[in-house]
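== chain A ==
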Amino acid sequence: MTPIATPFFFYLLAGTMIIGGVLVITRRNAVHSALALIVALLAQAGMYLMLYAPFVAAVQIILYAGGIMVLFLFVIMLVNLERAQKERQFNRIWPVGLLSAFALGLLFVGVYSKGKTLLPSEMMQIPESSNTQEIARYLYGNYMFAFEIASLLLLVAIIGAVVMAKKRI
Partner candidate 1 sequence: MQNHILSIILFTPLVGTFVLLLIPGENKNAIRWIANIFALLGFLISLPLVPMFWEKRFEVGFKFIEGAPSNWIPSIGAGYYLGIDGISFLLIMLTTLLGWISILSSWTAIENRVKEYYAWFLVLQTGMLGVFMALDFFLFFVFWEAMLVPMYLLIGIWGGPRKLYAAIKFFLYTLLGSVLMLLGIIFLYYHHHSVGNPYTFSIPALYQTAPGIEFKYAVWLFFAFFLGFAIKVPMFPFHTWLPDAHVEAPTAGSVILAGVLLKMGTYGFVRFSLPLFPAVVMHPKVRGWMIGLSIVGIIYGALVSLMQKDMKKLVAYSSVSHLGFCTLGIFALNPAGLSGSVLQQINHGISTGALFLIVGVLYERRHTREIAEYGGISNVMPVYATITMIMFLSSMGLPLLNGFVGEFTILQGTFLENWKWAAWAVPGVVLAAAYLLWLYQRVFFGTVTNPKNEKLHDLNPRELLCFAPLIIAAFWIGLFPKPFFEILEQPVNKLVTQIRPNYPTAATTVNASATPTAAAPSADSAKGTH
Partner candidate 2 sequence: MLGQVAQLFSPTDYLLSLPIVLLTIFALGILIIDLWVPAELKWFNAVTAFIGTLFSLYIVVKIHFFYLSAPSTANGLVGFAQSMLLDRFALYFYYLFLVATLIAILTSVRYLEIEREHHGEYYALMLFAVVGMMCMASAIDVVLLFIGLELMAISTYVLVGFLRRDRRSNEAALKYLLLGAFSSGIFAYGLSLLYGLTGSTNLFAINQRLGQLLQIHPKDPIAIIALITTATGLLFKIAAFPFHQWAPDAYEGAPTTITGFMSVAVKAAAWAMLIRVLFIGFAPLQNVWVPMMIFVSIATMTGANLAALTQTNTKRLLAYSSIAHVGYILLGVVAFGSGQNPAAADGLKGILIYLLVYTFMNLGAFAVIASLRRRDIIGDEIDDIAGLYSRAPFEAVLMLIFLLSLAGIPPMAGFLAKYFIFLSLIESQHYVLAAVAVLYALFGLYYYMKIASAMFMRQPLEREALPVSWGMRIALGITAFATIYIGILPEQFIRAVNWTLGLNQVSSVISQLK
């Protein structure tokens, strides 16, 4: 079944994401930023659904919103400083940073507007019912090795986090 009112939902979610993103980088209180990030991530999950990627959407919600952000919140609680909120939130070079970032954005927009014709316009019909199986097939087929390595990656992340965070090993 094709999604309904695609444009509306798209703009809704896009708006939510952008606003969330803006809030993330502007909030004084880190917790608020985290929450804003969660919102943005959820909105992005919605977009995944619109793009016929239910599995990714699920991963997004579970892993990101559920896992990573919790980690963030923990850390924020751990290192939360009253001081951090009182002093200024932006470093000295922020105007330049802002400027150059916007410049980059402008360039991107320009490029996309230039190169829009290059992308194939017709979309491929992806069977969403079997999406997960397909992904599994890919993961254990083409990307098996990468998948294994990814497990190592997570392992290393755990070790690293422990080594770094633990007072004495």
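Selection criteria: all candidates are chains of the complex that A comes from, given by their letters.
As a working rule, a residue touches a chain if its C-beta (ideal position, glycine included) is under 8 Å from a C-beta of that chain, and two chains touch if they have at least 3 such contacts; residues count from 1.
The model shown is predicted, which means the values in this text are computed figures rather than measured ones.
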{"item": "Single touching candidate for chain A, where 1 or 2 all sit in one complex", "value": "2"}
{"item": "Complex interface listing, chain A residues touching candidate 2", "value": "107-108, 110-112, 114-115, 118-119, 140-146, 149-150, 152-153, 155-157, 159-160, 163-164, 169"}
